[in-house]
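Excluded from the complex is one protein chain; the other protein chains are retained at their positions.
All chains are identified by letter, namely A, B and C, in their written order; residue positions are counted from 1 within each chain.
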């Protein structure tokens, strides 16, 4: 099961089993955003507290497969306390990690994010998710939380 | 051109070149009916005068291929002066001549006209049109005038 | 009556496909069935000998193409017990067939406050068109609820049907497998003055369907679930309804006359078939119908019932309470579809793991999100059976699920 071990790294299963930052935040001041994967019904709910250009708190809800939920958990840990700008850079870096394959699946013509742009960004644990790119259908599971985050940051701006 | 000679019998070409009963009748007392072959745009116009259960006069108009126009002409000659009942029997007999093939083309399940019913009906010249059944697409050309007649008789009733 | 599965498997070229070292165990026929060689051959033969646009040309190959296209319509009509071939309208799929009714019959007949009755089992194809009509016209939707074992709960049926204009229900759920008693529902609906639309998408593949015995008004289904090509489906409806309905899409073929001022419509069924149709696909659907008819739909039903009973028992034996199985417990009440869910492994992850050993099962909401909410789950795994599956395939599935369970165990 080499392929599977690539997809389901230990750290992913750990986030899946023990998701970080589960819960809700009072709205307002927090902002609530939801996203669905129309394919499989995966659902991500995000509560975002943004103050002075900083993501001061994050809570997550929703349900879905190990990949979508682990990605949500890892994302929440990664952006909590970060500036909105850094969070946006992280979104772009994560999607770059996934994007060649996502766009291939959708028949899109590539992405405008240049590698150079993101060279300095450290993804840390998130890199564990790169095994997903070998399973194109699952890329949408991994990116769902990040799309919801992007929407949340736009709406809290 | 054996096939073609079967389709284009001399008598058909004669009716095509010199159509009988071309013209119009004052409406009312006459009744005007029109029909189209949606396939090819063949058009038949019929003026029917029905009095006391008898088709006292018929005039035809329209445009189309040799088969549709010859059939119109032959039909007009055949029903003029006939009782409405006889005209209806003629319609059924003519459609029986064509119908196995028409229904085959349309995927229908056959016809409810029984052979026995129509055994005594004499089609005369009209039988020249039976070569049409070898050319399924043209059957609709041949039957158009008869469908218009049927509609006209219904509406004048 | 039992199927010669080995012989049938040989008819399906894709079953020679290997996934890694494993043979393909295709258990997703409820989503789309595989195609036997005879269906592919029928389409290739048309393309290689008689392809032309239909209903348009006078020349020989156009006549042949038209005759084959219309012969396919007649076959499809016979397959579902339609009294006349002209009552069968070719559509892209069942979804378009249902939308056609919503856009023509329903928009001509329903207005604010009119009631359409659906059930909680419905596929999105039989939900969203009615939501659209509700948003546009203010019609009211009512829902037949489910019993605890996921059959329709008919105790409140009369109240639901009271004043209803249409009852639109599936004949077989694509999630729980539930077989719905269509004749009883149709009788009740007609007694209440409602028309009856049946989503027969799953049934046509698994049980003998007779629209006359059902006493339905509209019946929708797809070719790709009955081993024919995708891209074509059918709406059957009573001739007098079709005659009275306004047309749907406008264009070639559906017209009698067109001027700069307006247009008149062609006879049924062509009135509803605008533009160049899926010609080879209709012929392929006809060939699929021939294929199923040769096997015999009674035999197909017996086969599906047998596999379902076997699968239900095998899953219960192996996984007990750790695996939730949806739908009626008795295989007599269900088609060849088994949805299930481990307590703590997501359906998606299960599918992924069993795919490693060549097992194709569907994971997700199966286009039935209202039902998912009622089942209280975001998604299920679903195994579904076709004529090419046998008990061995079920055994492979059970074994693969065992691996998945082990993989995700702490």
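Here is the rule we use: a contact is a pair of C-beta atoms (placed from the backbone, for glycine too) under 8 Å apart; a residue touches a chain by one contact, two chains touch by 3 or more.
The shown structure was predicted, so the numbers you read here are calculated from the model rather than taken from an experiment.
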Please identify which of the visible chains the hidden chain touches across the whole complex.
A, B, C
Residue among C:178, C:339 or C:352 that touches the chain left out of view:
C:352
For the chain that got dropped from the picture, name the residues of chain C it touches.
13-14, 17, 19, 24, 26, 28, 31-32, 34-35, 40, 43-44, 47-53, 56-62, 92-96, 98-99, 102, 120, 123-125, 127-129, 131-132, 134-135, 141, 143, 222, 224, 229-232, 247, 249-255, 257-260, 262-263, 274-281, 348, 351-352, 354-355, 359-364, 367, 369-370, 373
Residues of chain B (touch criterion as defined above) contacting the omitted chain
1, 3-4, 7-8, 13, 17, 39-43, 63-67, 69, 135, 138, 141
Missing-partner contacts on chain A, residue numbers
36, 38-40, 104-109, 135-138
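Operating definition for what follows: only the chains that are shown with their structure count from here on.
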Round to the nearest whole Å and give the separation of the Cα centres of chain A and chain B.
73
In angstrom, rounded to a whole number, how far apart do the mean CA points of chain B and chain C lie?
43
Cα-centroid distance, chain A relative to chain C, in whole angstrom:
36
By residue number and range, which residues of chain C touch two or more other chains?
none
Per-residue overlap in chain A, given as positions that touch at least 2 other chains
none
